[in-house]
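The complex appears here without one of its protein chains, the remainder shown in place.
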Amino acid sequence: MEPHSEKILVKGNEAIAMAAIDSGCLLYFGYPITPQNDIPEYLSKHLPPLGGEFIQAESEIASINLLLGASATGARAMTSSSSPGISLMQEGISYLAGSELPGLIVNISRSGPGLGGISPSQGDYFQATRGGGHGDYRTIVLAPSSIQEMYDLTCLAFDLADKYRNPAVILGDALIGQMKEPLVRRSGAKINLPPKEWALTGADGRKPNRLKSLYLEEGELSEQNWKLHQKYERMKKEEVRFESVCTEDAKLVLVAFGSMARVSKTSVELAREEGLKVGLFRPITLFPFPEKPLYDLSKRVTRFLTLELNTGQMLEDVKLSVARDAQVYFYGRPPGSLPSPEEVLEEIKKYYQ
Amino acid sequence: MSDDRFYYDFIVAGFGGQGVLIIGNLLAYAAMKEGKCVTYLPVYGVEMRGGTANCTVVISSRQIGSPVVGRPHAALVMNLPSLIKYGPLILPDGLLFVNSSLIEPKEACRKDIENFFIPVNEIAIDHGNPKLANMIALGAFNQKTKLVQMTSLFESLEKVLDERYHHLIPSNIEAIEIGAEFARKNISPPAR
Partner (left out) sequence: MELVFKRPECLIDIPFHFCPGCHHGIAHRLVAEAIDYFRIREKTIGVASVGCSVFMYDYFNIDVLEAPHGRASAVASGVKRARKDRIVFTYQGDGDLAAIGIAESIHTANRGEKITIIFANNGIYGMTGGQMAPTTLLGQKTSTSPYGRDFTYDGYPIRMAEMLATLEGSAFVARVAVNNPANLMKAKRAIRKAFQMQIEEIGFSFVEVLLACPTNWGMTALEANKRVGEEMIPYFPLGILKERKMADSL
C-alpha cells in the first residue's frame, strides 16, 4: 500500500498542489488571484514543514522570474495563476523557453479579455498553445478534465518539462479548479530523465554553466530556433495524448477538452441512449495537439462538432488536422455559464446525419 | 440506492457562515466512501460571512459529466434569498427542503414538488448549541433523501472538518441524529 492510496475528496486546485509535492516540487512562487487561491494556500501550509520554499511574490512577473531562478539550479519549481496573471508571466515564459529551462505554470483560467470575470472559460487556448510570449517557441500544454487528471497531469507535466527542458502549462479552468471529486494520490509511470548537467550549482570542478537566451553571433540564434523547433517536433511524435469515446462506429464526433469535454461526454451518452451514433475525441495534450489521431479518425468519420467555452480557438487546430473533405462544425459558449448536456444534445441533433 | 443506474443532484444554499458548504461536502464525502461517483462544486470568489453561499452536489453510479446543475432534484435552502433563487428551479416531483426558522412556510408555494419544513435553528438552540443548525439540517435531509448511510456521514466528519474541530465530532454526530429523528417523525409533508 502506498501512503496516499486512500481515496479523498478534494478540489482540483488542491489536487495540483498535492501532485506538486508528490513530484518533488518544493518551490512555489505565486501571487493571489481567483479562482486558483487554493493552490498557494495549500502549499504555503505544506511546503515549509517539508523544507520547501513558498514565496507570495509582489506580482506574477516576479513569480515567474523566481521560478526561472529556482529552475536554473535544477530544482523542480512551479507557479500558478489565472488568466490576467498568466498574461503578465508571458515574458518570463518566453525566457524559460529561450533558455531551455523546465518549470510548471498552472493556469486555472477565468474569463477575459481584460479583467473579464471569474467564470470558467477556455479563452486562453491560443495563448497557451501558441507560446504566448514573444519569439518562436511552444510550451507543453496539458488539459485535465477531472480532479484525478489534475493530479496525474501535473505529475506528468513536471516529467515532460524536465525531459524536454521546456516550460509546461496545465490549462484548467475555474470549474475543475473549484470542484471536488474523488482523488487517489497514485504515482504514475516513471519517465527516465536525463541528469541536469546544465544546472547552475557553482562551477566546482567543471567549466562554468551559462543559461541564457541572448544569441548575437551570426547564425547562432537561427540555429537555436531550429533546435527548439526540432524539440517541438519530437514532442509531436512522442507526447501526444488524447481520449477517444465511442468513436468506432460514430457518424458525428464531438471534439472538446477540459471541462467542456465532461459535459460533452454526458451528451454522448444521452445521444447513444437515443440511438445516435455519436463519439467524443478529447485532446489531453493541447500542445502537442493530437493532429494525426484526429486526421486518422477523419478518414472514417466526416462530421465533427467542436465545442469550446469561447468563440472558436481549438476549432482552428481541429480544422487543420482533419482530412480535407471532413465537415467541422462549432458550438461556442463564451464565459458566463456551462451548457447542460441536454443543450449539447440539441446541438448534436442539428449536425447529426 | 443499490440501483446500478443511480443519479441524484441537489443544491445547498444559505448565508455564508450557516455551514451550507459543510453539508454538501459531508454528503459528497459519504457517497464517495460508499463507492459512488461524486462531484461537489462550491461558489467561489466573493465569499464572505453574511454573503450568499451555495454548493451543488451530484451523486451517481456512473462517471459524472457536468458538476453544474440547472434544474436540481432537490434544494436545501437555509434562508429566504436561497429559496427565491433555487425554489423555482427544482425539477417537478423534486424536494424543497426549507429551514422554517428563517423562512415563512407560505413562501414555499410550489404544488408540484414536495415541500419539507424544519426549524433547524430552534432545534439547535433547544439542544444547547445554535452552531449545529447545519448538522440538524443535514441529518434531516439525509433521512428524507436516504442518499447515504448515517454511519458514512459520521465517518466523513473527520475527513471534512479541520483538525481544530475534531473534538466537536461527537456533538456533530448527535446533531445529525436529532435532525434525522425529526425527519422520521415528520415524514409526511406538512404543507403540500
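We just call them A and B in the order they show up, numbering each chain from 1.
By our rule, contacts are C-beta pairs under 8 Å (C-beta built on N, C-alpha and C of every residue); 3 or more make two chains touch, one makes a residue touch a chain.
Nothing here was measured: the structure is a model prediction, and the numbers come from that model.
S.K.: In the full assembly, spell out which visible chains the left-out chain is touching.
M.R.: Per the touch rule above, the missing chain touches A.
S.K.: Decide which residue listed in A:Y95, A:Y151 or A:F257 touches the omitted chain of the complex.
M.R.: Of these options, the touching residue for the absent chain is A:Y95.
S.K.: Which residue from A:I21, A:L200 or A:C246 sits in contact with the chain not drawn here?
M.R.: A:L200
S.K.: Which residue, A:I16, A:L43, A:L66 or A:V301, contacts the hidden chain when the whole complex is considered?
M.R.: With A:I16, A:L43, A:L66 or A:V301 as choices, the missing chain is touched by A:L66.
S.K.: Pick out which of A:I86, A:L175, A:L211 or A:L309 touches the chain that's been left out of the picture.
M.R.: Per the contact definition at the top, the residue touching the missing chain is A:L211.
S.K.: Considering the complete complex, identify which of A:L9, A:L27, A:L315 or A:I348 is in touch with the unshown chain.
M.R.: Checking the options A:L9, A:L27, A:L315 or A:I348, the one contacting the hidden chain is A:L27.
S.K.: What is the set of chain A residues that contact the non-displayed chain in the whole complex?
M.R.: Here the touching residues of chain A are 27, 29, 53, 55, 57-59, 61-62, 65-73, 75, 77, 91-92, 95, 99, 200-205, 208-214.
Convention: only the chains that are shown with their structure count from here on.
S.K.: Using the touch definition up top, name the residues of chain B that touch chain A in the complex.
M.R.: 25, 28-29, 32-33, 37-42, 44-45, 63-68, 70, 159-160
S.K.: Please output the residues of chain A touching chain B within their complex, sorted ascending.
M.R.: Touch list, chain A to chain B: 7-9, 34-35, 118, 174-175, 178-182, 262-267, 269, 337-338, 340-341.
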